[in-house]
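What you see is the complex with one protein chain gone and the rest in place.
The first chain written gets the first letter, and so on, giving A and B; residue counts start at 1 in each chain.
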Amino acid sequence: MHDVLIIGAGPAGLAAAIACREWELNVLVIDEFPQPGGRLLGQLHQEPSGRWWNGIDEARNLLDKANDLDTKIRCGVSAYHIEKVDHGFKVHTNQGVYEATNLLIATGAAESAVPIPGWTLPGVISIGAAQVMTNVYRVRVGHKGIIVGVNVLSVAIARELQLAGVEVHSMALPALNLVNEEHGHPKKVMDRLLPIAHLAPSAWVRLGRYFARGTWARNLAVRFYPRQGVKIWGIPIHLRKAVTKINGNDQVESVTVCDITPDGDLIPGTEQTISVDFVCIAGGLYPLAELAAVLGCPFRYIEELGGYVPVHNEQMETPLDGLFVAGNITGIENAKVARAQGTLAGLSIVKRMGQVTGELEEMIDDAKERVQREREEAIIQFHPGIQQGRIKMEAVYKKICTT
Amino acid sequence: MKGLEKIIICRCEEVDLEEIRQTVSQYGSSARETKLRTRAGMGYCGGRICRPMLDAILKKIMGDKPQDQIPLKIQPPVRPVTLARLGDGLHHDD
Partner (left out) sequence: MMTNRIVNHPVLGKLEERKVIQFTFDGKQFSGCEGDTVASALWANGVKKLRVHEESGQPRGLYCNIGHCFECRVTVNGQPGVRACLTKIEENMVIESGKQLPTPLKTKGPGDHLPRTYAEYATKAETSEEENSRA
């Protein structure tokens, strides 16, 4: 019986484990990936200060700290079911059953897809897959490829591919269909790009100036969006071109691209075939909360947080006694926020285990502030309304727990 | 130009958009009924990949608004398990 079992060895899970070990709780961290670090592994971007954020180093820092505190971390362990039992939880995994008094689910996010014909061909991978292949395994995903779906995450990873010597031919939207609306409609995509306009060179910034001035200006910007795209780091980003299908026999050989109207409709006669040997599909992230759902934790759909999220409060507690959540499962934000949430969750678990000291209370308050600060200082926000989303969730928790 | 090639939604069971669209339109089916009729979401991955797409289709055709509960109930096991694994209650107490 462990004091706390943590599912997910990413920034949230590792930070929580460290906090719990500092108070000498008996902790076990499990993760199904072959190495700890979660999706920190692979992240690589330059901060405004010029410093590179290297997720592999950040993961190693957390891991070193965890190891100094003799934290038990097991990789290659997949949890497939959790039961609530009398005084805790029974976690069923491919390596057997683990029992714990407290449970922290820090399973992060999964990628949403933007399906187009041919997306099941070998050589078509999710944008996150490309990031891991490039920066974790140091394998080039191809010689020349195209990224389908333009958003905060895919623009950042396009740059990572380029750094590794992979030619990103361009980024374009998925052809509009019943599923792709959010990602295939130029105006909607333009709205979502607002938070990254500041990363781009002058051309983008010039367009960016229009963004903030309401619908009318935005529509104009989409209407007069340059045919050759707007280049970021030399990569053409197209909001008026859509990939209509991916072609190939046993693997990707080319894509068909077509001009689109400001409303995303295909313009007949503009089809073009581009030879590529890989394609990345980028439809954004959603909180991966299946294990919390299996336990019967209440959920709410909060768009600003990225979809269905387990109900939780600012201290990372859920309405289920002993169940905590932290990181992207609570809403899509960056790794620094996830790490701060992990520390906070860890301290909340320490408190639940009976520690009542002024020192702990102070640490909890500091940790809460840290989460807030990381959120405010985030260079890239996955959703501009994240703060409102957090406020909504806090209100839901209070309502559920007082009735 | 349109609709000549299939757009696969559920990769595991190879269920395409048109089949799901038709099923939802014809039966006015809920997420669960759509899953049972088409097998979309019933494959190896447990719906992890197609779930957001199925939600989007139902929202579009049926006008389903997000509820307080996840539309398609998530059931254990959330990863495929061998019967041998289910059978033995191998316990860890380390």
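Note that in this section contacts are C-beta pairs under 8 Å (C-beta built on N, C-alpha and C of every residue); 3 or more make two chains touch, one makes a residue touch a chain.
Keep in mind it's a predicted model, so treat the numbers as computed, not measured.
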Omitted chain's touching partners, listed by label: A, B
For the chain not shown, which residue from A:M1, A:V139, A:L220 or A:I267 touches it across the whole complex? A:V139
Touching the absent chain when the full complex is considered, from A:L69, A:V97, A:L163 or A:L266: A:L163
Specify the residue from the set A:N102, A:S126 or A:N328 that touches the hidden chain. A:S126
In the whole complex, what residues of chain A lie against the chain that is missing from view? 32-34, 39, 44, 52, 54, 56, 76, 78, 110-111, 120-126, 128-130, 132-135, 137-142, 163-165, 249-252, 288
Sites on chain B contacted by the missing partner chain, in the whole complex: 11-12, 14, 44-45, 48-49, 80
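Here is the rule we use: only the chains that are shown with their structure count from here on.
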Where on chain A does chain B make contact in their complex? 1, 32, 72, 78-82, 92, 94-99, 110, 112-113, 115-120, 177-179, 181-182, 244-245, 266, 268, 271, 283, 286, 288, 290-291, 293-294, 298-301, 303, 307-308
Touching chain A in the complex: which residues of chain B? 1-2, 5-9, 11, 17, 21, 46, 48-50, 52-53, 56-57, 60-61, 66-70, 73-81, 85, 89-94
